[in-house]
Each structure stands twice: as C-alpha cells, then as structure tokens.
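The complex is shown incomplete by one protein chain, all other protein chains being positioned as in the whole.
The first chain written gets the first letter, and so on, giving A, B and C; residue counts start at 1 in each chain.
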Amino acid sequence: MERKTLLTHCSDEPGLIAKITNICYKHQLNIIHNNEFVDNTCGHFFMRTELEGNFNDAVLLEDLELALPKGASKSLVDSSKKKVVILVTKEAHCLGDILIKAFDGSLNIDIAAIIGNYDTLQPLAEKFDIPFCHVSHEGLTREQHEAKITAAIDQYAPDYLVLAKYMRILNPGFVAQYRHRIINIHHSFLPAFIGAKPYLQAYERGVKIIGATAHFVTDDLDEGPIIKQDVIPVDHNFSAKDMAQAGRDVEKNVLSKALNKVVNDNVFVNGNKTVIL
Amino acid sequence: MERKTLLTHCSDEPGLIAKITNICYKHQLNIIHNNEFVDNTCGHFFMRTELEGNFNDAVLLEDLELALPKGASKSLVDSSKKKVVILVTKEAHCLGDILIKAFDGSLNIDIAAIIGNYDTLQPLAEKFDIPFCHVSHEGLTREQHEAKITAAIDQYAPDYLVLAKYMRILNPGFVAQYRHRIINIHHSFLPAFIGAKPYLQAYERGVKIIGATAHFVTDDLDEGPIIKQDVIPVDHNFSAKDMAQAGRDVEKNVLSKALNKVVNDNVFVNGNKTVIL
Amino acid sequence: MERKTLLTHCSDEPGLIAKITNICYKHQLNIIHNNEFVDNTCGHFFMRTELEGNFNDAVLLEDLELALPKGASKSLVDSSKKKVVILVTKEAHCLGDILIKAFDGSLNIDIAAIIGNYDTLQPLAEKFDIPFCHVSHEGLTREQHEAKITAAIDQYAPDYLVLAKYMRILNPGFVAQYRHRIINIHHSFLPAFIGAKPYLQAYERGVKIIGATAHFVTDDLDEGPIIKQDVIPVDHNFSAKDMAQAGRDVEKNVLSKALNKVVNDNVFVNGNKTVIL
Partner (left out) sequence: MERKTLLTHCSDEPGLIAKITNICYKHQLNIIHNNEFVDNTCGHFFMRTELEGNFNDAVLLEDLELALPKGASKSLVDSSKKKVVILVTKEAHCLGDILIKAFDGSLNIDIAAIIGNYDTLQPLAEKFDIPFCHVSHEGLTREQHEAKITAAIDQYAPDYLVLAKYMRILNPGFVAQYRHRIINIHHSFLPAFIGAKPYLQAYERGVKIIGATAHFVTDDLDEGPIIKQDVIPVDHNFSAKDMAQAGRDVEKNVLSKALNKVVNDNVFVNGNKTVIL
C-alpha cells in the first residue's frame, strides 16, 4: 500500500468531483483526504486528493485525461523530500529556523546548498554541513551577479528556491527561470509597506500591528501570489529597531509555514493568488 | 434553480465520495462547495455538499438510501431561518450581539422568545419587539423551575436554544429534551476553569491569556462538544473584574460565530466533539 | 476620596517623573497607576497618572505649572461620561455594538445623537431612544451637506464624533472644527487598501489576513493617527463579499475598543501617531 497525492486543476464544469473520485474508486484507491475549490470569477476548478492503495500511475493519469476537460492539469506526487536552494544575505533567523526544521524532520526538504551575497552566514551553513556558496555582488552588474547565482543554483537542480531574507531585488530574467518556484519572505504585511525598510515605514506610520508575508516571486516587486501572512501587535514603545527585532519570529514562522505548505503540495497558483488545499 | 445543502454521515467505506457525487451529478445538481471528513479513530464519514439545481428531494434521498451503508444519515436542508429561543440571566452583551445580528441579517435566525430567570433584560428584549418571558427560579426547586422554562419554550417549538450567559446549571432531564440543540457560552477557555467564576480562577492562577468556549450542552457540566473557542491576552494589570470586562467581547463573538455555524448547518456532532464542514 | 487622572505632556528633560510624582505626593494624592513614555525622536514626554485623594485642582495645576517646562500641557480629568455624536450611513454593526455597550455601561459615553446621510438606521436609533437626524447628501454640494451636519452636531456640543461606517469623505474645513476629536473606523489594515472598497482590493490582491483600523480623522484620507488595529485570517474560499461579512466583527470590535481608550483618556496624539498610556 502506497500513499500519493493527486493534484488536478482545469476549467470548471459539472461533474468533475464525481468523475475524478469515480476513477479513483475504480482504481481501488481509497481517498484519505479530499479538498476542492472552484474560483467562480474565472471558472477554474482545483482539487487535491490524498490517496492510498496500489497505484498504476500511467493508467490512472490516462483515465483522468479521457474524463477531464481538454487541457486539464493532473499530477500524482509522492511524499519524497523536495530539494531546495536557499538564498541569504546576513540575517540568521529565517535560515536558522529552516536548518533546525530540516534537521529534525519537521520540514520535508533536502537543503542542497545555501548561497549568500555576503559570507556572514557561512559558519552557520557549515555547522549543518551544507555547501555554502558566497557570490558577492560587489563590482558586478545585477545581470552579472544573477548569472553567477544561476550557475551556482543550477548544478543542484532544485525544486524550489527560498529567499530567506535575501535582500536584493531579482531581475525578471532570473525570476522567469524558476516560475512559481521562488518563495520569498517580505518583512511586512503586504501590500502595506512594499519595498525597502518596511519596519521604518511601519514605525513612521504609527501602526499598531506589524506582519510578514511569504509569497511566490514574480516580476513585480512584492506583488507575487501570497502564500502565508501573520502579524504581531506593537505599540508606541517600539522603535523601528524594536519592530525589526520583534518581527524576526513572525518572519521565520511565516516563511517556514509557507515552505511547508509548498513542499507538501498544498499550494496551487491561481493567477496572482494562491489556493491552498 | 434552488440551492440546498446535503448533509451525510455514516460509517466509512471506500467509494463514498464517488457514490454521493455521482448521484448528485445524475440529478443534474451542481456542487457549489463540498467538504468531507473521515474520523479514522471511529471509522465515521461526514460530508456537507452545497448543491444548486432543480431538486427532487424524495428521489434524491431514495437514491442515496440505496447507495450508502445501512444506517446512513442524510438530509437536505435549505437556507431558511432557524427558530431560536434565548435564555439569559442579567448580562446584556451576548444577547445584545445576537439581537443586532438578527436585526441586520448577519445571523440567519428568528428569535422566537427570550427567557430570563431575572427580568433585567426585559427592556432590551422589548426594544426589539421580542417576547420576553420572566421565569424566576426563586422559591422553586430546579426541577420546578425547568418545568416552567420547558413550558415557556415549547409553545415556540424552536430549532435551537441559546444560553446567552444563562447562569444556571441545567438538569439532565431538561438537556435530554433538546439533544444537541442547546448552545452555551462558557466564559473560559475550556477545559481550563470549569464551573463557577472562571475569571476569578484565571486571575488567581495568573494566566496570560483568557478565553471563551461555545459548546453544545450535555449532561456533564461544561463537557459538551466544543464548537468554537477564542482568546485574548491579559497581564498582571488585570484584576478578576477587568478580565470579566475584557472577556465580554470574546464571549459574544465566540457565541455568535458558533451560532452562525450551527444555523448554517456546518456543524456535525461526532461523539463528544464537533466536525465543522 | 475622589479619583482623577492627571494627563501631562511636554518637551522632555531630566527629572520630570520625579517632579510630577513629588507634587502628587505633597498633595497627599496616592498614585493608583502611572504610565509614561518619552518619544526620543522628537524629545517629547507623556505621562498619565491615576490619582486618589482629596483634590485641590487649581493648586495642583499651579504647582505643576511652576515645576514643568514652559508650554507643558497638563489636565486633570474625572471619569464622567463623554458626550458623543455618531455619524452613520447604512450598516448597523458598528452602531449596534456601541448602542449595546452604552446600554449596559461597558462604554463610558452618552450618545447625544445619531446622524445619518440615509435614514436606514433610524429605526435602530429609535429603539434606544436616541435622537436620529437624517441629513441627506442628495442634491447638495459636499460643503452644503457638511454645513447641515455641523449645524446638527453643534446643538449637542459633543466631546467626540464617531464615524461608525459613515461612508463619505469629509472636507478639511469640517475636520478642522473637531481636531483630534473625530474617530473613524476604516475597513482595512491601514496603510494597506486606503480608499474605497478595501475588501474588494483585498480579495483581488489575494491576502491571507484582513483587518480594520480605528484612527483619528485628519485632512488626509485614511492617514490620521492610528488608535487600534486588529485582523482575522481569510483564505481562498472568501469572496470579497465574504470578507466584508467576516470583517464586520473586526470593525465593530476595533472601533469600540478605540473609543473606549479615547473616552477613558488613555490616548495622546503625538504628531501623526498615538501614544496609548
């Protein structure tokens, strides 16, 4: 008996749940958990079905191909670890949380490598025996720097890139290589405080709550599909620096939770939004 | 085109989702939203299916009867307002919130009557033109008092009883008449601080968070299936009285949210727990 | 024995706490609770001191005048109810919450009148025997409309105006009449989604949390000093309409909590921020 997860999305039409679950039943696959969502504004159907049984993947997918609307996306994924490359700058908290969670098995990932535009976090990477690649941006154009990063990444062929407080903007050309596969943590409750120094912006606006946002990276700065957000209360006693310090726990928790959802195949991208099933 | 919700629960077996959704498809009913849950510890299956189309209720339920395991529970409910009777003592906040929400249509209920063991809230009931029935407990045994309350309630034949800070314990005999139809708000984060004066207990224990719990009433005090809980932070500055004051908003919000889930048929009772779909 | 609260703010200098608390001690006033804050970016000192004893207000304030820096603001307030006028449009939830809280004494206010640009909420006002003044904006310029509202308000000489989902923008001329005395609830987590239809904006951005913000009204739309914010989680299942419905509880809770802080003299305005002591 194996466990696999069937991910389906296609344009909506009547009977989709019946068709898919019938095929699973015909294959003697038991449904452990099923979640579906229809976005009525665009008429699109999403379903995630955890299955248990003996799988004939090819026949199952073929049966689905015949039953579902033309162009339907369907995939059968197992629970093997996803390979990630992590990009960092100088701050340790997000990287540290992911390292501990990979170490104790809370996150279903293999960290293939860590790439930093500074070498500040090399000692932390080395504690966990993970290759650290220092790719300084100094003296390079953004394109040159990203070309070197791409070269460093591509030897590992990762499933996902994680920007764990990587403090540089990425060019569309770089982003396009890893479409819907780059996860960033932004240190504000987006869309509030887009761009640089969000804690300083939050301090100056006098907000009573600060937050963090994990999202897929797209061409537009801080505008990609949001995966997870969380907040904490602050008050007049917090300086911008205090907010940044207090925000660290939110940042790391939000990034790790978002990453967990992504590597467990819970997250569908739906235009500029996510559907999390 | 009508909208109805199909509620199904039965012992679990393979193919249930396929069977139910197929029958819906055959009846040309479109699934607007579907949620299911299997409790593996007791092997029980729950499903809530929002449907749209032209319903032939009798045939649909007959088809389900043939397809589902013996003893399966299935019902088709529409979205008409549920009739409730509210029991109160002296505090206005929970009753007030329900009155405002019934007034502006946020809660899908008709308040048939309000019954108080004091007459404190009679003026509030009268503002909203709702019959208020004062059934004092003074000089009566608990059984005598409850017999009078039962008589007051039964002329209205309500779907649900709501204990909106009704501060008296109910006998098993009373509770048995309204099985899984009495919703209570307890002013603590159950199972912490069961029984009387939970805020005083919380103050004396020095907790940093207080809460409220909405639950179905069963024979055991504060032990029934929990529907909704929420909390707020407190600190050393809060006296027991401050906690009670601060807790009012949590109590009313938790009770109203639980009631909303119940009257929209989202709540299944599963032994001493709830499944909310 | 009386209780009063001393509110002091002035430019910061060494010894202010010692000077103020000494004067209170000399007056045989016992400090029940004391909170202070220094904003180091602008060098300003704020203190709120709850006192108990026999007060000679004139002498106490004179002693403070001599001890504190030139231009210091100091006032002694008692706990009598603040008079408010509430402005509304069509939605009942914020008004309803304030009405219930004024009714049961949870909010230390007298509601002098309710003014609506529609008459939708007149029946609700009348239930609580509060004068309702319908000032339609139809056929009037903004200036004409506000002149009529000002006339309606000024007969009551309120301490504060509360915009309980009053859905019209106010001119600077109107705002200037009630400087730091108009409290608004905005149905987003400011500064995200400034302006119209914030729930639609939130839906379209695909955020995972929505919120509400209570703030003092200044000339710049949704840019005044923030008093209170709170949030709730949402997900892909929420339409813009669902968000608006779910947001109602946050809106009303945030507005009532902000109003409670204001009428209990906990809130100092500090430039475009608040200090809440």
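Criterion: a residue touches a chain if its C-beta (ideal position, glycine included) is under 8 Å from a C-beta of that chain, and two chains touch if they have at least 3 such contacts.
Remember, it's a predicted structure, so these values are computed and weren't measured experimentally.
Of the candidate positions A:Leu61, A:Leu76 or A:Ala92, contact with the unshown chain belongs to A:Ala92.
In the complete complex, the residue from A:Lys4, A:Lys82 or A:Arg248 that touches the missing chain is A:Arg248.
One of C:Asn30, C:Gln144 or C:Asn237 touches the chain omitted from the figure, and that residue is C:Asn30. On the side of chain A, touch with the chain left out of the figure occurs at residues 33, 91-93, 96-97, 99-101, 103-104, 106, 124, 127-128, 237, 245, 248-249, 253, 256-257. Residues of chain B in contact with the chain left out of this view: 37, 39-40, 189-193, 205-209, 211, 225-231, 235-237, 239, 270, 272-276. One chain of the complex is left out; on chain C, the residues touching it are 14-15, 17-18, 21-22, 24-25, 28, 30-34, 36, 38.
The rule is short, and it goes like this: only the chains that are shown with their structure count from here on.
In terms of their C-alpha centroids, the spacing between chain A and chain C amounts to 40 Å. With centres set at the average Cα position, the gap from chain B to chain C is 35 Å. Shared interface positions of chain B, defined as residues touching 2 or more other chains, are 33.
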